[in-house]
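All protein chains of the complex are present and in place, except for one that has been dropped.
The chains carry the letters A, B and C, assigned in the order they are written, with residues numbered from 1 in each.
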Amino acid sequence: MSLSADLCLRMYRDMWRIRVFEEEASRQTGLGTVQGALHMYCGEEAVAVGVCANLRPDDYLLGTHRSHGHCLAKGAEMDRMMAELFGKAEGSCGGKGGSMHIADLSLNILGANGIVAGGIGPATGTGLATKIRGTDQVSVCFFGDGASARGTFHEGLLFGSLWKLPVIYVCENNQYQQWVARKNVAVVDSVADMAASYAMPGVSVDGQDVTAVYAAAGEAVERARSGGGPTLIEARTYRFHGHSLGDRQEYRSEAEVEHWRQNRDPIKLLAAYMRERQWLGDREDAEIQSAVNAEVEASVAYAHGCTDPSPEAVTADVLDTAWRVTQ
Amino acid sequence: MSLSADLCLRMYRDMWRIRVFEEEASRQTGLGTVQGALHMYCGEEAVAVGVCANLRPDDYLLGTHRSHGHCLAKGAEMDRMMAELFGKAEGSCGGKGGSMHIADLSLNILGANGIVAGGIGPATGTGLATKIRGTDQVSVCFFGDGASARGTFHEGLLFGSLWKLPVIYVCENNQYQQWVARKNVAVVDSVADMAASYAMPGVSVDGQDVTAVYAAAGEAVERARSGGGPTLIEARTYRFHGHSLGDRQEYRSEAEVEHWRQNRDPIKLLAAYMRERQWLGDREDAEIQSAVNAEVEASVAYAHGCTDPSPEAVTADVLDTAWRVTQ
Amino acid sequence: MRTMTFRDALREALHEEMARDESVFVIGEDVVAHGGPYAVTQGIKERFPNRIFETPIAEAGIVGAGVGAALAGMRPVVEIMYLDFITCAMDEVVNQAAKMRYMTGGQASVPMVIRLPCGVGRLLAAQHSQIMESWFMHVPGLQVVVPSTPHDAKGLLKTAVRSPDPVLFFEYKRLYVAEGPVPEDEYVIEFGKADIKREGEDATVIAIGPMVQKALEAGIALEDDGFDIEVVDPRTLSPLDVDTICASVAKTGRAVICEEDSSFAGSGAEIAATIAERCFHDLQAPVVRVGSPHVPMPFAAPLVDRVVPGVAQVADAVRRVME
Partner (left out) sequence: MRTMTFRDALREALHEEMARDESVFVIGEDVVAHGGPYAVTQGIKERFPNRIFETPIAEAGIVGAGVGAALAGMRPVVEIMYLDFITCAMDEVVNQAAKMRYMTGGQASVPMVIRLPCGVGRLLAAQHSQIMESWFMHVPGLQVVVPSTPHDAKGLLKTAVRSPDPVLFFEYKRLYVAEGPVPEDEYVIEFGKADIKREGEDATVIAIGPMVQKALEAGIALEDDGFDIEVVDPRTLSPLDVDTICASVAKTGRAVICEEDSSFAGSGAEIAATIAERCFHDLQAPVVRVGSPHVPMPFAAPLVDRVVPGVAQVADAVRRVME
């Protein structure tokens, strides 16, 4: 398992892209251009990026309510994502989905999901499709620690294991659910340990260390692609912001948040790792950041230039009305 | 843990009561007096009887589609149960429930259940009620091995553990689901092992040995009653009949069934245990069996003497219509 | 024309579609063993061994897997052993399958069929006898199909399998043994096209599922009263063929709506409301609904007989609108 400088630089840039995109989306919410809820992924970037660095464009990805990072890491177009948050016709979903439903079917990003654990069953189903067709795609499903309480987690992992499906179940254990600490509503510490009930390998990794996530995911992807069945990965991570914008966060201390921001920021950690190896210097770092800033700014400009969905759009896309049954 | 002769004799009689009641209900189905589906419990009697011998009348019990044994073991009136199977007004549920919904709220038998794993959540809720009120009742929930696949199993056990509720979750692992062997649709052998995911004690016992079931349940009941929280008990057992009457049982061999009937019949095993200890002789055995036969015959006579539900019954009991809100 | 049972017609449709399209597969509980409790999936394991999946008892898992497989381009035919158990998978049906196309702005397609054996069969009481068509009608993005004859069962199931959007396919248990003509040649039946099962001049009886046969029987009985009824079978409740229904009511001036389910907020309510809105000037009598009382299904046979509406209730309702 050796990480190249190139790969690290790519992952570094991808983490920055997520960070800056989200901070900007949050700013736009303040301006009123973006409406609805934003569930910020900041602090957890290493999970999406470390996992997705192992994926091919034709691999399947299913997300959560907190999926900006997953979508960007899998390659979704930033312009169209920003336009979606703006509710524009040119947005990823034509303005019909918003933050919780971003999808890009051309990249097999089958969608963020507003239902906690709502993607686990469908992700398992994409694995079943792959198995039936005999292709070698893998499916990745992200979900939070809170999702591990839901029955669909239990049923989905059972099916994945029973049929040895090429699915990687990635639990982003950020220690909190909506406004409650995991420890107050869970009975086991490690979600990875629950894999035993499904006769499935379960691994727990430091979700702030993108190299660790990359390695764990790589192993799981390799196993899945070669017919070895599913894996449950628990990435221990932390969200820097509240559950969604406006959360007063009374359930945790500022000091705790500050600690993670200072010492456990996945971007800082990767920067240090690369600097140690001379893979990143001040100049490259500045270049990356300014490129990312430019890309995000461009996405805002793009979104501003987009059009509102047409009135007719409201009744389109309910069913495929062009379809007519033929003999 | 010492079993008295008295207790064993009582359990022996209770197992016979279940056995004979069901064989008779099955015969009545053949005659057309009993309609609907019968899910025969024969072969599994030691589980219901061994568990319920530890219970008080005010303890809660929730069952499954296969609950004749649970209800009888908890003390439900046989006459009214038979009348219920006959669909009579005097039946346990006035003829509205039938085999899959027998209940006797006066004994806190809160009902058989036609939904696999449907009772697990509610059983957990009865435990929550007990905890809030600060009483020392325990709740017992029976369910099949198939039920362990359902999300409600996962969610129910989690809640039971989180709040340390006085609930005993009893999985009757009879190795088959409807028409499929457990091994074809499960990924772990022991349901008891799944308790780890819920930080709950999990024990596996020989479900054909009523003394073993009695002991395991006794320990769990003791723990629950004294505030120690829930237990998952897996009783390894076997059903002598098909899933329901009429099942062709192509999924298992006659030889296998015969083996269990000959060598693993819980009634025979308890008889041998008691005979060894001189607790049971031929005469007592014959007496018990004839008393049981008489009781079952009387229940049939009772059911024959009952009346059909009145036409008005059809619209009664949907809501409590006598209720009027008062200040 | 050859005749066959409803059940055999469904099975033939499945076999044909699986032979025609490799992406079609079957998933459900006990679907291999006896071909399910109603033997509809019999023979599939033998013929298409890798395209039938017998599952653990986990309806949310089953439908969830169906959604994902469909998103990935397969065409799952999901069997829910009894309609009542779809309650365990409503998120998958309603929040995932139904809304995926819309939420993704038209990108996603969920070509999934969910087969739902429903209604009273043997006496299995309240948790094994429900219908609930109106639930699914009310969910945008779903199609609701209710065949009443072997012919329609086959044609509609084949269409359902080919549909790019999710279909809830209602199979009334007591219809499985119904016999009727089924053409040898392949055919499909378009969604949203009601079928006039009997032409008549005096009153329109819109009948759903098993009520169609009962309406036809009532139609014969009513000839003695001198009433000539038209029986309209919507065949799909969503999309609903409002035009055919309204044209018939315009002709007869009278409407009776028959469903086996509780009428309160049932599928017939939508039909009655539509007629009230669209056919006001044609109606010569109040609309009448025939359905079951608003009670769970009881166990005892005499109670069940009072719940499930029969030929007599249909005939009585027609007499009422003819007054």
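Some notes on this structure:
The rule we apply is simple: a contact is a pair of C-beta atoms (placed from the backbone, for glycine too) under 8 Å apart; a residue touches a chain by one contact, two chains touch by 3 or more.
Because the structure is a prediction, the values reported are computed rather than measured.
In the full complex, the chain left out of view touches A, B, C. Shown as candidates are B:Gly43, B:Gly69 or B:Gly156; the residue that touches the absent chain is B:Gly156. For the options B:Gly63, B:Pro122 or B:Gly242, the residue in contact with the chain missing from this view is B:Pro122.
Touch with the chain that is not drawn comes from one residue among C:Gly35, C:Pro111, C:Gly180 or C:Gly266, which is C:Gly266. Even with one chain removed from view, chain B keeps its contact list with that chain: residues 60, 62, 91-97, 101, 103-106, 108, 110-111, 113-115, 118, 120-130, 132-133, 139, 151-152, 154-156, 158-159, 162-163, 316-320, 323-327. Looking at chain A, the residues touching the absent chain are 35-37, 84, 87-88, 93, 95-98, 100-101, 113-118, 146-147, 149-152, 177-180, 184-186, 248, 250-251, 308-309, 311, 313-315, 318. Residues 84-85, 87-88, 90-91, 93-95, 98-99, 102-103, 125-127, 130, 132, 134-135, 137-138, 140-141, 238, 261-262, 264-270, 272-273, 275-278, 280-281, 283, 285-289, 294-296, 298 of chain C touch the missing chain (whole complex, contact as defined above).
The working rule: only the chains that are shown with their structure count from here on.
The chain with its Cα centre farthest from the Cα centre of chain A is B.
Separation between the centroids of chain A and chain C, computed from CA atoms only, is 40 Å.
The mean-CA centres of chain B and chain C are about 36 angstrom from one another, to the nearest whole unit. Chain C has residues 55-56, 58, 60-61 in contact with two or more other chains. Listed for chain B are residues 149-152, 185-186, each touching two or more other chains.
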